[in-house]
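Note that one protein chain of the assembly has been removed; the remaining protein chains are unaltered in position.
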Amino acid sequence: MTDIQNILRERAHALLDEGKIACFIGWGATRFNERAMPKFIFKAEESSSLVYNEHCLNTLAKYTLDFQYGAEKVGLATRGCEARAINRLIADGRLSRDKVYLLGIPCQGMLEHGKPADKCVFCRHRNPVVYDELLGEKTIELQNPPRFESVLELENKSDTERYDFWQKQFAKCIRCYACRNVCPACNCLECYTEQYRTGWQGKQANTLENSVFGFTRAYHIGDRCIECGECERICPMEIPLMKVNRKLVKDVEELFGVEESGLSEDEIHALGSYNKEDLEEFM
Amino acid sequence: MARAGVFICHCGSNIASVIDVEQVAKSAEQMTGVVYAATNKYACSISGQEMMKQAIIDHQLDRLVIASCTPRMHETTFRKMLGKTSVNPYMLEVANIREQCSWVHTDKEKATAKAIDLVRMSLAKVLKNQPLFTSSIPVCKKCLVIGGGIAGIQAALDIADGGYEVTLVEREPSLGGKMVMLDKTFPTLDCSACISTPKMAEVGAHPRIKLMSSCEVSAVSGYIGNFEVTIKQNPRYVDHDICTGCGLCEEKCPTKLKSSFDQGLGQRKAIYKLFPQAVPAKPVIDAQHCTKLTKDKCGVCAKVCPLGCINFADQESYTTDTFGAIILATGYQLIDWGSHYPEYGGGAYADVISGLQFERLVNASGPTEGKIKRPSDGAQPKSVAIIKCVGSRDVAKAHGYCSRACCMYAAKHAHQTIEKIAGAQVYIFYIDVRTPGKAYEEFYDRTREDGAVYIRGRVSKIYEENGKLICKGEDTLIGKQVTVEVDLVVLETAMEPAANSGQTAALAGVSADKDGWLTEAHPKLRPVETQSAGVFLCGTAQGPKDIPDTVAQASAAAAKVLGLLAKDELETSPMISAVDTSKCSGCRFCEQVCPVKAISMIDIPSIYNGQKVKRTVAQVNSGLCSGCGACSAACRTGCIDLLGFTNKQILEEVDALWQ
Amino acid sequence: MVGKNLSLLPDENKQKIESLVKKAGAKLSDCYQCGKCSAGCPMAESMDLMPRQVLRYLQLGLLQEALSSQAPWICATCQTCSARCPHDVPIAEIMEAIRRQADQMGIRPLRRTYLFSKYFLLPLKLFGRNHELTLTMFYNLTSGKLFQHFTYLPAMLKSRKLKIWPAKVKNRLAVRKIMENCEKEAQNI
Amino acid sequence: MKYSYFPGCSMEATGIEYAKSLNYVNRAIGLDFIEIEDWNCCGATAGHTKSHELGIALPLRNLALAEQQLPGLAMAVPCASCYSRMKYALQAAHSEEREKFSRLIDMPVEGSVEIVSIMDIYSVEKTKTAISAAITKRLSNLKIACYYGCLYSRPPKITMAHNIENPQNMDELVRLTGATTVDWAYKTECCGAGHHVDIPQESKPLLYRIYKNARANGANALVTACPMCMLNLDMRQGAVNKAYDENFDLPVYYLSEILAIAMGATFKECGVASHFHPAKKLLQKENETKEVV
Partner (left out) sequence: MAITDNTNFEPKILAFCCNWCTYTGADLAGLNRMKYPDNIRIIRLPCSGRVNPQFILRAFQKGYDGVLVCGCHPGDCHYTSGNYFTRRRFLLMKRLLEFAGIERERFQARWISGSEAGKFRDTILKVTEEIRALGPNHRMKEADIYD
């Protein structure tokens, strides 16, 4: 990891120095040893403040949106999750590939509270799926991590248990929208929740409206979720949001055979296409 | 403040016998936004309409709910009525209390309660209605016909005779297509050229038809009534404006080539007319084989041309024109059977020929002047095997479909052989004989009477031995292998869509099926229309068919075009999608789900963090949008909405019951 | 009743035919009886039924007729039929499946072919390799064709085209075990 | 170049000339065939007509042996029937049936061996050049009908052959000797060799048609690369002549025999001496042809 940190600093320095990029987005140290945070480097000499260790939990890709209209490129430390997020943003028409310069990092998984982070243990793409240059050797991917285990567990319960489970979870929601803000698939210019005139749904933070928000958001990103796990990580109320996201990912895979999102920049997500031979259960 | 009027129709006793209409009116009067509610014996009648018009004036109504029969019945009637009042015709909702209430329920109390609910829902929706205005688009009174075969010729003549301008684009240097290559047409056996060349000449001379030979369509934009089409003129190297078609150049040209018109059996020059009666009757230069153009040698044609028409520096050029309608008549080609059937020699035997080659052999103006001669040695074949379904009904090697015309022309070829060659023996290998057409079965009967031997079974192998072609088959009716040794084999090969027909159709927004045939809007009820409004199709571009069907379909397409061009303006429905660009993220989801490709992306100026930027958003082509609403259901931000069925309107309708 | 009464066929015929055809990886409805298979079949002259007719019997549900036909035993497995079929029907595989099924049921309409196959496998079981002399000996004795190919014998022995002693595989047991395993497996399916 | 080598049972008996001539040619051009130790019979037609399992398992053991003994080498299979069975086995090893068959033969198998015929091997550009270089005689008055038989071509799903009705690779090799090859229609038509023992009578019309078409197209000899076809075409020509009151005189050669002769082998060295149908005379005529300088 120190190797990668060194190369990362070196390359960020060089890229800034050569004027290839206007900013580099990576991670920096915090006052806690076990935490790193997003870091934006604008000057080559600041590159030494970049860190790369097992605490780089944040998936950084969405920050590139801040630079989408700039004249210059932005550099990005790009692991599997960032790479898929970048593809997602490009496929959704929110970013153009020539606006970003990707320094690919094969990732070994991060730690959260001293344990392998939830968002990493089910990761199937530790190596970036897109990059301009790759720092270090490709790492071995996890073979079939049981990412749908918790979904199956809930699926096997009764309607009432499932309903009670989610109502209990969404009762905690404070409608801070952090999940939405951090999500690379939630990249709408203006979220439907903000549109009071159409009245898609109420803004009250009560269990019902919270759960309507929760399920609507899940549906909106269901066929595009890149499984970065940022929503669940960021949620201050510890709502297991990935459980419902993964449910949709699983169904999309089972129903339409569309395996994962964010693997290429020109993919058409499951609901934006159809197959005449799709499962017919409505008759 | 909205001022809604609610009218409850008795429909005689149709509604009133089950629903307490007065009760419904009374309840409606209490609802928010309603300033007037009344019942009406027959809302659709003149007196009923007058009564509502009066109420609009008396109560200054700005929107209406009419509870009556299904909106599919009288919504248009009521809209027309509103057109004569101060109320916008789209400020109307019809509550269906007849077909979906009084006629299906018997309990009066419950039916009345449901009727009130339905009125409440319609009211909730109408309160969110916005005035909408139909717009009209002018119709350019010109039609583009793509393809100059018999389908394109027929359609062009019908439209031009109807009084409208037609541009006919043909890829080859002459009109005529496949029909003009044929010798005789079944079942009447009239001379194909005799009936098609007069039509070609008519096209060439028609004051309202602009013929563009050696041309291809390269781009189409716009929509019904107003298609902008770019046409590419391929270089002809002969100035057709000056050329008189004297033929001197063709006579003197030293380069001899195989004639594609004669299917490789005859010859032509490097400067050539496709065939003697070609329209336009002027030559073009084959750039691939002209030695002047390839090696800068020769140039004889330029030297002998008395008018100096030859221009070796000719370049391709592009013209753009506007059309109100487009007809696709791109036709077919025959499969390259050699690459699919190595067991038939794969093209190695000169005397195994295609049906179209046979047509040229038997044609009086063909390379043998109508004498059936073997290509290998020019001898007259005494025995001929005709093999059907070569490339058709054969999913493993070529196409799964039936090519429809082969059964009949196989019979024709058998008949012609027997007629022209005394004592000739003809064997026809078939799987089924399909003769669904007027006088077709009788023709088949006649061929058998002539002495053609029909053998039911597909030939497994054709090979040459001691100067004879040997066809190994099974007569499946006796269940024994049979072999015939013949002098000539005619393969009745499958039709397939003309090269590039799919690409040309795609330019006009028309799709093709898995075999490449262009797709009609509805196989039974809209057989010459396509999913793209204003684009029609006819002939073999749509699927394999014979000449009578092709001509009938061409005239049908022409009739549709005439109906369209007869209008000065087209009224467009205002109930189409609209984009709120301020919220659009440009994610293209709407573009992906739009069935008519009415949505495209456009860059608009925008402000981001205080700087001027270009932002990509969706835009709707109002000429193309068919108002299905798939886009607005897809849109996550809800920024694309279907006017008349907006998200807000539908949500209000959902909510209505529980206010 | 005249002819085959198709309405009175046992239901099990259909299932049996289905499973047989499935083993061959085929779909009976793909065949539209064009006859190209039989037209090109090199052995068809010797067959009691055309390959096409064998398929037709199966299509109609007449299993017994198909199983007792000599055609599948005469089939040289040259694959010409399958290669030229316009609907990709694996006819050769179907013929083979019929032959195997008939063999298992003890239906051997062409005894000589059956005996040949049987005794072809005998030296395999014994030595792991083929041995023409053993095969010919057993075959000629059982088939009644006692002196078939006799005239060729001296020349073949002289030119060492026939060997008196069989070549043997060292690990003959392994080959025998494989043959036994396969026999068991085939019966289980 | 090295290949693992599965000779097949015929090569030790009826196909002994094939083995001799192959050996001669390989030595001349420096090819190394390493025989798989302890190989067993592929089961041939009797195997796969008995059961699918037997038809796969018998050849598969040889594949497994080759993988163990000679990993990474392609397997040369000179007999068309063995070649076909090996290809079937290879396909099974690549299918979901692998585990089942691995169990039946009680050996691990990967399916990592490439199966090649003699024509495949000799058609490799480098080898072809070596063959050309080793040829010292031009057999220019030979007019050869190349007989490929069934199983090198069909079923194409197994053999992966491109040109199943009119293959060319043997023709190209034969032409290296200066002989002409004729275009004819029976290159891949079956000769009925499979019924050589049980119903030999029935293969006569097949042979008759093959001889007839070869002669009609001007051939004076046949060349094959399959010991089964060879035995049938060679041994039964007299019988066919008798049955059809014909006088076909078409000596049959192995591809390798023709190559060996052109490389200067004696009849004995390459096996031509022991054919059923007299095969020497035609080549003796060839001996008058000039030496290549």
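When the chains are written out, they are named A, B, C and D in that same order, and each has its own residue count from 1.
Going forward, a contact is a pair of C-beta atoms (placed from the backbone, for glycine too) under 8 Å apart; a residue touches a chain by one contact, two chains touch by 3 or more.
As the structure is a computational prediction, the values presented were derived from the model and not from experiment.
> Could you run through the displayed chains and say which ones the absent chain touches?
A, B
> Specify the residue from the set A:Leu15, A:Ala36, A:Ala61 or A:Ala218 that touches the hidden chain.
Of all options in A:Leu15, A:Ala36, A:Ala61 or A:Ala218, contact with the hidden chain holds for A:Ala218.
> So one chain is hidden, and I want to know which residue out of B:Glu29, B:Asp107, B:Glu316 or B:Glu442 touches that hidden chain in the complete assembly.
B:Asp107
> Write down which of B:Asn88, B:Ser214 or B:Asn647 is the residue touching the left-out chain.
B:Asn647
> Footprint of the hidden chain on subunit B, which residues?
70-72, 96, 98-101, 103-107, 110-111, 113-114, 117-118, 121, 531, 575, 593, 595-596, 626-630, 632-634, 642, 645, 647, 650-651, 653-655, 657-658
> Can you list where subunit A touches the absent chain?
On the side of subunit A, residues 154-155, 159-167, 192, 200-201, 206-208, 211-212, 215-216, 218-219, 222-223, 244, 247-248, 251-252, 255-256, 270-271, 274-276, 278-283 touch the unshown chain.
By our rule, only the chains that are shown with their structure count from here on.
> Is the number of contacting C-beta pairs greater for A-B or for C-D?
C-D
> Take the average of all CA coordinates in subunit A, do the same for subunit C, and state the distance between these two points in whole angstrom.
From the centre of subunit A to the centre of subunit C is 61 Å.
> Could you say which residues in subunit D touch two or more other chains, in rising order?
164
> Provide the list of subunit A residues touching at least two other chains, using ranges where the numbers run on.
If we look for residues of subunit A contacting two or more partner chains, we find none.
> Spell out the part of subunit C that touches subunit D in their complex, as residue ranges.
Subunit C reaches subunit D through residues 23, 42-43, 45-46, 74, 76-80, 82-83, 90, 92, 96, 99-100, 103, 110, 112-113, 115-118, 120-121, 123-124, 128-132, 135-136, 139, 143, 148-149, 152, 155-156, 159-163, 167, 169-171, 174-175, 177-179, 181-183, 185-186.
> Give every residue of subunit B touching subunit A within the complex, in rising order.
582-589, 592-593, 601, 608-609, 611, 613, 616, 634, 636-639, 647-648, 651
> Enumerate the contact residues on subunit D facing subunit B in the complex.
163-166, 183, 185-186, 212-213, 216-217
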